[in-house]
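As you look at this complex, bear in mind that one protein chain is not there, while each of the others sits in place.
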Amino acid sequence: MARDIRPAAMPPPLTVTGPVAWVRQNLFSSPLNGFLTLLGAWIAYEVLANVVNWAFLNATWQGEDGSACTREGAGACWPFVQAKFGQFMYGRYPDGERWRVDLTYALAIAGLAPLLIPRVPGKLWAAIYLAGIFPLIAVVLLLGDVPGLSYVPTQLWGGLLVTLVVSSAGIAWAFPIGIILALGRRSQMPIVRMVSVGFIEFVRGVPLITVLFMASVMLPLFLPENVSIDKLLRALIMVALFSAAYLAEVIRGGLQAIPRGQFEAADALGLSYAQKMGLIILPQALKLVIPGIVNTFIGLFKDTSLVLIIGIFDLLGIVQLGLADQKWISPATPITGYVFAGIVFWIFCFSISRYSQMIERRLAAGGQRTTTKPLGE
Amino acid sequence: MATAADKRSDRPVGPAGLLFRPEVRQLVYQVLLLLALALVVWWVASNVAANLRRQNIASGFDFLSRTSGFDVSQSLIDYSNASSYGRAFWVGLLNTLLVAGLGIAFATLIGFMVGIARLSPNWLIARLASAYVEIVRNVPLLLQLFFWYFAVLKNLPSPRQSYVLPGGGFFNVRGLYLPAPLPQPGFGAVVLAFGLGIAAAVGLWMWARRRQRLTGRPFPVLRVALALVLGLPLIAFVATGAPLAFEHPVLRGFNFQGGLVILPELMALLLGLSIYTASFIAEIVRAGIEGVPKGQREAALALGLSNGQTLRLVVIPQALRIIIPPLTSQYLNLTKNSSLGVAIGYPDFVSVFTGTVLNQTGQAVEVILITMGVFLTLSLLTSLFMNWFNRHMALVER
Partner (left out) sequence: MIRLVPTAIATAGALIAMTAGAVAQSKTLDAVKQRGQLSCGVNVGLAGFSAADDKGNWTGLDVDYCKAIAAAVLGDAKKVKYVPTTTKERFTALQSGELDVLARNTTWTIQRDSAQGLSFVGVNYYDGQGFIVKKAAGAKTGKDLGGATVCVQTGTTTELNLADFFKASKLQYKPLVFEKADEALRAYQADRCDAYTTDVSGLYSVRLQMAKPDDHLVLPDVISKEPLGPAVRQGDSQWFTIVRWVHFALLNAEELGVTQANVDQMAASTNADIKRLLGKQDEFGKGLGLDNEWAYRIIKQVGNYGDIFDRNVGAGSRIKIDRGLNRLWTKGGLQYAPPIR
């Protein structure tokens, strides 16, 4: 009986496919590259070693005040974050009422989950809930002043709560305004166009903090003498108007990318302007610019930190306030506070941007299919 | 769309039918919009006027010529508390321009380096660069400024324990103190030589380009030009007997006196602005380079150009055309973000003018109006310049 005497194929030599080859190809392909690799490795080591030392090995884990963190070469002062954690999250929101904030978060997540996770059904209901019902519940829950819920004035709000309120309400209000501005900028009516362009370019030309200063210093002069607006609300309006101008430019990009034929077809069908835009153009345009919208939101989320300049205590503001507490003065406290705030901001921004990249890929894949399905159906 | 309009205009024109004609409807909309706007403006203006009048608040711009009475920690022009508010305006504006200009330069430099590093075939370098980008751009700028100022620079030693730098400089919590160059008589020759060097370098560059186009023979322009620009002044400097003295900073009383001072506020703001903006520029640069078709690079390599030549002569000129428009908006962002200096005590425009001047005069409306005007002008000028530069780059296409 014949036997196949061919030897089994040998694996390719390690120098071509194995880890050695990988290292040679990716790290030491030339003398310059070799040098850069060593330099990079050294930098990476220095940074990592310092971070680990500071955050863990040399860190202070227990203590009642700043004196625990004052020893020579002390790393992070974690008891500071621990002691102030409640404030960082809720500001001066009364202790016994903080469940209201948590409940609001839970309700928001309940509405967002179906919208954000492609496989969960009920998108339409979730959207109606988020746009119509949730805001009312949130206002009543957070502010109170109804039977059963005590009144918590906005001055007591602070920390992450304010950051989330300002950024989410800001983007939600900015969205419709941004769409109107973008449509206005592409309108055939010259005056409408001029007004839109004027507003967009004006807002994009000035820094947010001058707009916020205007809200805190000048707005009172703009209103009749017996009317005044809550300070947080004032900041919110300004943030919304500010991001609306940026959103308008993003949406305009989407509108420009819609082929002319779509407009003409809609006109040929005899659709009104509202029907044409609402049913044909905007759904396509908005889908195209989802990444841009998300980027604007990330920018807005980071920019909420500027409200601290006009005396509203968002997450960064409340950390800054905590650092002024004489009880916790130590060389390590400021870095610890800023690193903590930085990590919180980073987690939010980074996960949002990763999520948007995922959606972008899904949409790109969807575009290649012959039948396009609505997002996440 | 014209067809739709024509079709509709065929309808009988009656008082009701008139409203169905698109032109008429558009006119009505626009008139309504104008009316609404005018109403809002009139309402705001009358409120402001009434508020100011009733409460006896001063108005008008004549406060600009009044004596300011306050001092500023850093000023590029002569300024004291006897100067006018108008002068304080310029002090703030120049400080903003200084930090914006330097910030743009640093951010561009770091941004290009990191952007190119992200595309490096070297695995480690690419990873490090993307870690930098992902960390820095997802944290608010204001927080980064606080970090640099209150957490990092505050840990520098006090003036008495300063780090001593070679050449008579000092580095401490009050700033970086460097010897200030004091030109002596005869220094003009060095400046003149420097000017000549630049002129000669430009001439050389034009000549070399012409020759290369005509004959194909390259000329090592960069090396010779550098030698001209640096060498000529050096020769003049030595020939005139080194007419340059230095004023060294000396520790007298609380602080170092004399010399050139770079305040920690400026350093923190520069660090924060350039590191933050660089992370965005890096992404723009990466997208720009990736936007150049692979074939261009392969063709260049096939023609026998070296890796560096390929990058310099083929890839970057084409990538720049993709890069410049978004780069412009980053420069604008940086300029606007420089107003955050107010939070860390840097005397920029917003701090000096929209802060102190507004407070001391109480004329909020006028001061905010001027502030908005200044930033709009800055935006406009930057856009104009970058558009010009963009057109210039686009012309490279033959």
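Per-chain numbering from 1; labels A and B assigned in written order.
As a convention for this text, a contact is a pair of C-beta atoms (placed from the backbone, for glycine too) under 8 Å apart; a residue touches a chain by one contact, two chains touch by 3 or more.
Predicted, not measured: the structure shown is a model, and the values here were computed from it.
Student: Pick from A:L271, A:I329 or A:I352: which residue touches the chain that isn't shown?
Tutor: A:I329
Student: Write down which of A:T60, A:S168, A:S243 or A:S356 is the residue touching the left-out chain.
Tutor: Missing-chain contact among the listed residues: A:S168.
Student: Among B:G167, B:P220 or B:G253, which one is in touch with the chain left out?
Tutor: Touching the chain that is not displayed is residue B:G253.
Student: Looking beyond the chains shown, say which of A:M218, A:I258 or A:I352 touches the absent one.
Tutor: Of all options in A:M218, A:I258 or A:I352, contact with the hidden chain holds for A:M218.
Student: With the full complex in mind, choose from B:I57, B:L260, B:A287 or B:L369 the residue touching the hidden chain.
Tutor: Here the residue in touch with the unshown chain is B:I57.
Student: Need a quick check: the contact residues on subunit B for the chain that isn't drawn.
Tutor: Interface with the chain not displayed, on the subunit B side: 51, 54-58, 69-73, 81-82, 150, 154, 158, 173-174, 252-255, 257, 264-265, 342-345, 347, 351, 355-356, 358-362, 364.
Student: Name every residue on subunit A in touch with the hidden partner chain.
Tutor: Given the touch definition above, subunit A has residues 66-67, 87, 92, 94-95, 104, 108, 130-131, 134-136, 138-143, 145, 153-156, 164-165, 168-169, 172-173, 175-176, 213, 216-218, 220-221, 223, 225-233, 236, 309-311, 320-321, 323-324, 326, 329 touching the missing chain.
Criterion: only the chains that are shown with their structure count from here on.
Student: Centroid of subunit A to centroid of subunit B, CA atoms only: how many Å?
Tutor: One centre to the other, that is 26 Å.
Student: Please output the residues of subunit B touching subunit A within their complex, sorted ascending.
Tutor: Answer in residue numbers: 1, 3-4, 26, 29-30, 33-34, 37, 44, 47-48, 50-52, 54, 120-125, 128, 134-135, 137-144, 146-147, 150-152, 154-155, 332, 336-337, 339-340, 342-343, 350, 354, 358, 364-365, 368, 371-372, 375-376, 379-380.
Student: Where on subunit A does subunit B make contact in their complex?
Tutor: Residue list for subunit A touching subunit B: 26-27, 29, 33, 36-37, 40-41, 43-44, 188-192, 195, 202, 204-210, 213-214, 217-218, 221-225, 263-264, 267-268, 270, 298, 302-303, 305-306, 308-309, 316, 320, 323, 331, 334-335, 338-339, 341-342, 345-346, 349-350, 353.
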